[in-house]
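Yeah, one chain of the complex is gone here, protein chain that is, but the others are all in their spots.
Showing chain A:
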């Protein structure tokens, strides 16, 4: 798992590259737990190169979502591959998290 960061005035974009499982999710958890993450209005997760997610990866997002919401930070996923989106759907997480098709839509939110 490789995580690339890009930040502008009010938006932090994390591009995930690889597979998010019980081994690699620790890295993402550390990124999202950084206090400065809560300074942004939006945290965008670019999933174009995210090829796999297991419950450990989902758990990282589940565990940070409330803190983000409390701090007024919008968490938005975009460019999600069908097989990854399907895992969100199996649990019903697609209804609880904001997932949009493209970066344009993510930025416009």
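Just so it is clear, a contact is a pair of C-beta atoms (placed from the backbone, for glycine too) under 8 Å apart; a residue touches a chain by one contact, two chains touch by 3 or more; residues count from 1.
Heads up, the rule we're going with is that contacts and distances are computed from a predicted model.
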Which of "Simple sugar transport system permease protein", "Cytochrome c", "2-oxoglutarate oxidoreductase, beta subunit" or "ATP-binding protein" matches, in UniProt, the chain that is not displayed: "ATP-binding protein"
Option from A:8, A:63 or A:102 whose C-beta touches the chain left out: A:63
Chain A residues that touch the omitted chain in the full complex: 19, 21-23, 29, 52, 54-56, 58-60, 62-67, 82-83, 86-87, 90-93, 96
